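Missing here is one protein chain; the remaining ones are kept as they sit in the complex.
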């Protein structure tokens, strides 16, 4: 008796659920689903607003004008990158998921190797290469969504890393307002002057595993390209080598001589706290991406707003270890990342989805996206030239940083390599010698990439 | 022989006076749900533990069976063994001792307490238990924070970084706070099932409070103590909340096993490796469970 009643209840729920889950197509029209890690009122709110308030109404109107009934649904979440990646991978693996999906550029390689995504011109056809928008997107930026020389998607934005410094503290320490360090030593020298100020952490150079990718992207890798090397060179990963050792040695110098605060690197909220300290004039020098400028110290809507940001926050290029020592013999270096859109290979409406995607990458749409601050630096040069003039830092990055920048290798082993690098810096900060830290790193790296054959040593 | 015994006792004890089918019918819904939604995925997970499966990359498309490589790698890893040691300390300190003792103490003393005192304490203790994990993590980050944390404000120790200086101690105190409610509830329920007549006759025989406790109450609820200790140990052993608070910092000093899995298997989504460690954890849990049963049987 009880069992049957329970079964009836279960069945009732099932009915109710399937009743409200809404069919894929209503009234003969086509439904397209977009998925991104942004949500109204939460993470990347303006990105979600751009899609729901601009892209969807405009696109459906355009299609309607062509006599087609199209419904576009936005499936947004605003969670951490790791679960979003897991969900997206599971979706693509089983053949489900949205038609148009936003992913981090660094996942493209892993997803391609797993067969989750396919090159755009395989999914859509040759019309991709004929799209006029491509001429506006510089090659390096197109490569954010490329793997093995093939385009898997269109980039939706990029970024760049610079050295930020607090001009008030610099003035107090007798340092110039338009500071331009030429080498790592210049940074250390400025740090030593800042050290004389009471209660000030001279340098924040992200380290350790608690900061996750922020340690790698705003610490190890920009330093490494400053030694003239990339983490993945000639088909091998950089192991126990001179460049890795000199990067770790810089960490040692910063964190054993009182120039940096080791505790902050081992604090689970260390990055948040370093931002807070910077905004309260307690950190002198900080290596970060334009995100810091747009979303942290921004007087309008930043999480640690600085009312006089444009006056108090200085920025300069990241110097190579010494002049000319950077990759491609550069004096200054940077790292960039970015995300973009891929089309689900299982979509039933590939060419319609491409119409939507190319609309989203059109001049007007991207312009609206930038105006809503849904993206910092857009992939389109025409839009950047029109709009970024209003923001000195974004303009600086788009004109001075992007030409000298570098990107991470988009391989499945990268996340583990990145963790090994984070651990190595954490070891040094916790007091290990560079020699010991680099040996542990070599072990972890070998294990991560599947054998010593994939590692450069010596 | 064993079969016969089973038959006989079945015939004697089944609800409905020997109708074995009816007994089976009672178990079917649970059995079905557990088989499909727990055992099946579990077996699948155990199989993944023998492969180099990842969520993405080449190994996602073509996972290879690597046999016991995941296991030898985990067991040979010093970080793993350190994490195991920390986990055992965590279980011993916060569950077996902390939650058990405080939970029983609360259940015992509040029995005869005034209504308001009882309501106040029980509400707070239960609140700590029913608040969602993410919320609780924020509360304890704020509570023990070095700059402006509540505890430092009360103790007048500004700048004291509890999570940094005593990561495991702080975690243990946190978990006692978090989980004591379950023990309190279970013991309260258990104590109410001890017939008052037994306590009454013990008291009439001149037994003190402690003697009543030792001779009447504890033996009466031995089964509940076993159940409680086992459950809270398992839950504590597999608790992920420490990650939400400390992320294993400083420098791995608070990395208990679930945190270790997260930190080592998640970069690159090495699900094969994660599954292997899960099985190792299962075996350790099994050993813990067997140890309890042993100890409690011997006492009996």
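A and B are the chain letters, set down in written order, and residue numbers restart from 1 in every chain.
Keep this in mind: a contact is a pair of C-beta atoms (placed from the backbone, for glycine too) under 8 Å apart; a residue touches a chain by one contact, two chains touch by 3 or more.
Rule of thumb we're sticking to: contacts and distances are computed from a predicted model.
Comparing "Sugar ABC transporter permease", "TonB-dependent receptor", "Cytochrome c oxidase subunit 2" or "Lactate utilization protein" against the UniProt entry of the hidden chain yields the protein name "Sugar ABC transporter permease".
Considering the complete complex, the chain that is not shown touches A, B. Among B:92, B:141 or B:168, only B:141 touches the chain that is left out of the view. Touch with the chain that is not drawn comes from one residue among A:58, A:87, A:182 or A:346, which is A:87.
Of the listed positions B:40, B:101 or B:205, the one in contact with the omitted chain in the full complex is B:40.
In the full complex, chain A touches the hidden chain at residues 1-3, 6, 9-10, 13-14, 16-18, 21-22, 39-45, 74-81, 83, 86-87, 90, 93-94, 96, 212, 214, 269, 271-272, 275-276, 291-292, 295-296, 303. Although one chain is not displayed, chain B still touches it through residues 2, 5-6, 9-10, 13-17, 19, 22-24, 26-27, 29-31, 33-34, 36-42, 44-45, 48, 53, 55, 105-106, 109-111, 113, 115, 117-135, 138-143, 145, 147-151, 153-154, 177, 182, 185-186, 188-189, 192-193, 223-224, 227, 230-231, 234-235, 237-238, 240, 261-262, 265-266, 271, 274-275, 277-279, 281-282, 285-286, 289.
As a convention for this text, only the chains that are shown with their structure count from here on.
Measuring from the averaged C-alpha position of chain A to that of chain B gives a distance of 38 Å. Looking at the complex, you find that chain A touches chain B at residues 3, 6, 82, 85-86, 89-90, 93, 107, 109-111, 113-116, 208-210, 263, 266-269, 411-416, 418-419, 426-427, 429-430, 447-448. By the touch rule above, chain B contacts chain A in their complex via residues 25, 28-29, 54-61, 73, 141, 161, 163-164, 245-251, 263, 266-270.
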